[in-house]
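Scroll down for the structure; my scribbles are underneath it.
Here the complex is missing a single protein chain, while all its other protein chains stay put.
Chain nomenclature is as follows: A, B and C, assigned in order of appearance, with residue numbering initiated at 1 for each chain independently.
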C-alpha cells in the first residue's frame, strides 16, 4: 500500500501517518520527493484500512500496488532516482562510465589502468578484489590486499571505486574501501548478502542474474531497499540463452522496460554481456541509444596478459576510441529535442 | 574452396578457371567485385586440387573456407552487399525503413497506411497477404486478393512492396506482385521454400528463426544464394528465451556479429522482436546504433482495430515521432568521423 | 463450442444437430465414441446460441472450450485416440517401437536394417528419403529413389513405413509409399504442409518444433485435424535450451502434460532428443516410465559409416539390448495394478 501525502503536508502530519501505520503492525517507509512525500506501507495487515488512512490529515491518496515490488516501482516514486557520487550523477542525466580491469592483479596494473581510464574520461574505477570463479583452482582475487591497492588508485587518481562483495560477513570490510558495493550476477539471489548491503550507507550496484526474470531482478533490489538503502543501481550483464556466438546474450530490451516500471538507474555491462571484445563498442552505443544510464567496461593495459576475462577486455587504444564515440553520442543526444526523450521514458504503459 | 583472381584478370582467364572447376565435377560461383573477381567452388571433389588451380593463369590465391557457409561469408566476398531498390540502397549506407501493417485487411486500410508511411519517409511498404497463424481458426490473410491491394498501394504511392511467401508453390504468384519476398521466422528452415526463392530474380528478406543459431541463420541464406539468388537481406526479429516481459527477446548482438562474418545486409524488426509497442522506439534507435542496415516496423492507422498484432503496431503519431528520431540519429551518424564506423565494421576478427 | 449428445442419441438426432450448426454458418465436426457422440462446432458465429442447441432433441450438454485448441483436447474427446496400424495400436496400450536409419542410403543398408529391427521386435520402420539438412551442400536424401527402397523393405519384412515429407507439393507422392507421414521439427509451423497432410487419409507423426510451446505444438496438430485427418501422433524430440551436454534437451515433462489435456498419442525420440548414443537407452526407459506411447529410435548397421546422425544411431547390438530392457519394462508395467496407471492419466487437473 502506498500513501501519497498532499503537497505541503507538514512534518507533523507525515510523522502522524507513519506512526498510525506502525501502530497497526506494519512498517512505514517514508520517501521525500521535491514536491510530495510518499509513504510505503510494508507488511501491512488487514487492520490498516485504506479509508482510515484517507481520513488522516495531510493524506491526498492511498492505493494498493498490485505488483510484488513496491519500493523499486515508479508507482511508489515517480522521479528517477539520482545517485550523486564524487561530482557525477548516476541516473537521470548523462551516462556514467565505470571502467577498469576484471581483477586487481598488482599495484602497477591497477595504477596504470586507473590513470588511463581517468585520462580518457571514465568516472569510476572498477576492479575485483574478491573474485567468484567457477573453478576452486582458479585465481580467487587478491582479497584484502586488492582492496588496499584499489584505495591507492583512488588516492592517486581521485576515481571512486566499484568492487564486488561476495559474502555477508565481508560487507563491513569491503565497505571500508569501496565507494560502490557490487553484487555479482551469481549472487543476485543471495538474500542474506542483499540484506547485509541493504544496511550499509553506500550505493549498491546489483547485477542481473544469468536467468533472472524481470520481477526477480527487481525483487532483489527490493530486498536491499527494504533494509533502508535507497541507493541501488541496476546493471544488465547478459542472460543465458541457446545463443552460442556471445558468451551471454546481452538483453538491451530490459533497459527501456525497467525505465517504465522502476525509478532506479540501470547500467549495461557489454564486457560480460557479450564476452567478446569486438562487440563491446557497438553494444555500448546500442545500450546508450536504448536509454542506459551508463556503462561498465573492462579495460586492461595488456589484455593478453590478464589473469581473467582476457577475451573481453579492451586495450587502451580500443577504450580511447570507445570513449570518443560515446562523447559524440552524448553530444548528439543533447541536440535532440528533449521532449522526445522525456516522452520516451515517462509515457504511461 | 574460394579462388581469388588477380586484379585485372581477363574475362577469358575467369572463364577458363570456371570451366576447369566444372570439368572436375564441382560448380563455379563467380562473384565480380569492383577490383577483384572471386570464384566459389561448390561441392568440390578431391579431384579439384588447390595446386592445379593455383597454376592457372590469372589466379592469385586459392584457399579453403573452414566455416560451413561459403557464399554468405566475408571471406568469400569482402565488400558489403548493396541491394539497390527503387532509388534506395539496402546495405552499406543509410538505414532503410520498411513500414506497414501486419496484415492487409482492406483497400482502405492498406492505402491509408501506405500514404502515411510514405509521407513520414518510409522507403518500402510491408503488408501480409498470406499469414502464418498459430491457430487454424485465425484470419489467414486475404491471400491473392491481398496481393492485388498491395499492388494498388504501390501504384498510388510508388512504394515498393515487401510481402511474405509461405509455400514453394506460391512463389511464382507472390513474385509477380512483390518487390521483395519475405521468408518468415517459422519458415527459416523450410528448405524447399528457400530453394524456390533462390531461383527467383528478386531480393529475399530472410527472417531469423525463433531458436536459430548463427550458423543456421547463415546456412539458410546460403540455401538461397546457392540457387543463384545473391540478393539476400537478413532480418533479426527476436529469439525465444525464458524472458517474459517481451514476446520475444530482440537480440541486437547478432547485428555486429553478422557484420563481421557476412557481407549481407541485416535489418531489425523491433515490432515482432519485442511484441510491445512502447519498446519499438528505443529498440529501433538501439538497432541503428549497433549497425543495422534498416528497420521493419508495423504501423496501422488504428492499431486497436487491427486484425492481428494490435499490441505491437505503432499508430500514425507514434510512427511520425519514431521517424523524426531516426532522422536525427542518421544526421548525427553522418557527423561522426567516418573512420570509426569503417573500423567498427571491417576490422579483422 | 462442444455439443455432447445423450447416450443412445439416434443418427437422425445427430444429423439434425449438425445441420443446425451448419445453417448458422459454423462447421460441425462429429466424433463418435463408443458410448457417446460429441460434435465440435468450429468457427461458430454468435448466432449459434448455446441455449438453442441445448433445446434440440438428443443433446445432453453444450459447453465452450476456453483453450485455443478444440479437436485435439480431452475436453472434446475423453477417450485416448488409438491408431490401429498393421496389427499394432498406437496409443492407449503397449508402447510402439519405430526404428531405422536416419537416411535411406542404399538398398543393402535399408534392407539389412529393416531385417534387424524386425527381428528385435520393432513395429514400424523409419527412414528418411527427403532430408531437411542445415547445409545445402549436405546429402539431401535419395528422394523418390529412397521411397522405392523403403517400399522394398516393407515388401520383404512386412514392416510399415514412417518417412518425412518436406513440402505440400510432395504429399501425394510420399503418401503413395508411406504408411505414416512424418512432419519434422523444422516444419512444425509450416502451415501449408500441415493442411496438406490434413487432407490425406494416413496417420501423421508430428514432431515438436525446437522451441515450441505446448499450445503451439497442439495448435499444429489442430491444423491437421481441422482439415479432417484425425490420425495424429505427437512426438517429443528435444527442445533448444542453454544446455550443452545434449544436442537438444529431451523434455519428458511434456508427455504426462499432454496426456492430461489431449487424447492424442505421444511418442518420444531419444535419438534426436539427446543426440548422444549412450543416452538413448536410459532416456528410452525414462520416456516409457513417464507414459509415452512409444519410441522412435535411430538404428544403423554400422553407425560409424552412416551418412547422417552417426553419433546418435544405435548399432545392432545396442538396439538388441535396448529392446530387451523395453520388454522387461513392459512386463513389469503389466504386473502393476492397473488402477494406478488409469488414475495417473485421467485424474482431473
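The rule is short, and it goes like this: contacts are C-beta pairs under 8 Å (C-beta built on N, C-alpha and C of every residue); 3 or more make two chains touch, one makes a residue touch a chain.
What you see is a predicted model, and the numbers here were worked out from it, not measured in a lab.
The residue from A:79, A:167 or A:336 that touches the chain not shown here is A:167. Touch with the chain that is not drawn comes from one residue among C:26, C:219, C:234 or C:250, which is C:250.
Within the whole complex, the absent chain has one touching residue among C:279, C:299 or C:314, and that is C:279. Those residues of chain B that touch the chain absent from the view are 240-242. Residues 211, 213-214, 239, 241-246, 249-257, 260, 274, 278-279, 281-283, 285-291, 321, 324-325, 328-329, 332, 335-336, 340, 343-344, 347, 349 of chain C touch the missing chain (whole complex, contact as defined above).
Where chain A meets the missing chain, the touching residues are 42-43, 68, 132-137, 166-170, 186-187, 189-193, 195, 210-211, 215-216, 219, 222-223, 226-227, 240.
The definition used in the following text is that only the chains that are shown with their structure count from here on.
The count of contacting C-beta pairs peaks for the chain pair A-B. Distance between chain centres (mean CA atoms), chain A to chain B: 37 Å.
For chain C, residues that reach two or more other chains under the stated contact definition are 240.
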